[in-house]
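Heads up, one of the protein chains got dropped from this complex, but the rest are sitting where they should.
Presenting chain A:
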Amino acid sequence: MSHRAPPAWLQAAPLALTFAFFFVIPLALIAMVSLWDYNEYELIPAFTLRNYQDIFSGCSNTADWCVTLRTYASTLKFCVIVWAVTLVLGFTIAYFLAFHVRTPAMQTVLFLLCTIPFWTSNVIRMISWVPLLGRNGLINQTLQSLGLIEAPIEWLLFSDFSVVLAFVHLYTMFMIVPIFNSMMRIDRSLIEAARDSGASGWQTLWHVVIPLSRTGILIGSIFIITIVMGDFVTVGVMGGQQIASVGKVIQVQTSYLQFPIAAANAVILLAVVVLIIYALTRLVDIRKEL
């Protein structure tokens, strides 16, 4: 090169270093520890595949699923349900905010309303469901006093239902924001053009709005999937600690100083999440859309 401009790698260096220090190195450490041995009170730096073997021990038995498959199945199930519910809800709310609320001031006010669930700690938000959904909770008492049910409904609390409910309550916002953002960037003349060409409301939605909101939908989906896959607090509190989640397994293992097997579990979880996200990005080219 003839001119004396600083080389391009120098510009990229700060971000690269930060990325390496806070992400790549810790990740490499986790991968390394996952291959170590351990006992009650120490980690033994000796190469072993035992942790991975332990995780998948008994998984060849298809009659009764092993704990790992069962756990992943349960976690994935929540992931899919929560993703579908938050997507529909988030899209609808974002659509309303972007296309039906006319003034920016009103949009801001309504947007702030959406953040209300984040005003207290998430544990408090979850615990506050108990007096509402419990066996002797508000809903059961109301239904019983109205004579609609004889005995209290048990599945309202400490069930799959309550877990999904809490997830939706906590995380729909993560869908709303990116979708709303994409929608605001849609050129309104396109919608006018669609209407002028005789498209019905549904056709406009399906052929114009949804394709142009793809990026937002994708980003929101990534948020939801990564959060739900790793969550163990919500599943624990709302599921009565009786529902398996990968995060919970890792948490129990680290609290018993079984770091290597926990690290192995984390590596597998990361691989699963990366695969899902990879599959999603095959559907939408994020860089092009941004």
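In this section, contacts are C-beta pairs under 8 Å (C-beta built on N, C-alpha and C of every residue); 3 or more make two chains touch, one makes a residue touch a chain; residues count from 1.
By our rule, contacts and distances are computed from a predicted model.
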Which of "Cytochrome c oxidase subunit 4", "ABC transporter substrate-binding protein", "Molybdopterin converting factor subunit 1" or "Hydrogenase isoenzymes formation protein HypD" matches, in UniProt, the chain that is not displayed = "ABC transporter substrate-binding protein"
Remark   = Across A:Arg70, A:Arg185 or A:His207, the one contacting the chain not displayed is A:Arg70
Touching residue (missing chain; options A:Thr103, A:Ser121, A:Ser197 or A:Gln242) = A:Gln242
Task = Would you mind spotting which of A:Lys77, A:Arg135 or A:Arg185 touches the chain that isn't drawn?
result = A:Arg135
Request  = Could you please point out the chain A residues that touch the chain left off the display?
outcome  = 39-42, 54, 67, 70-71, 74, 127, 130-131, 134-137, 154, 157-158, 236, 240-244, 248-249, 252-258
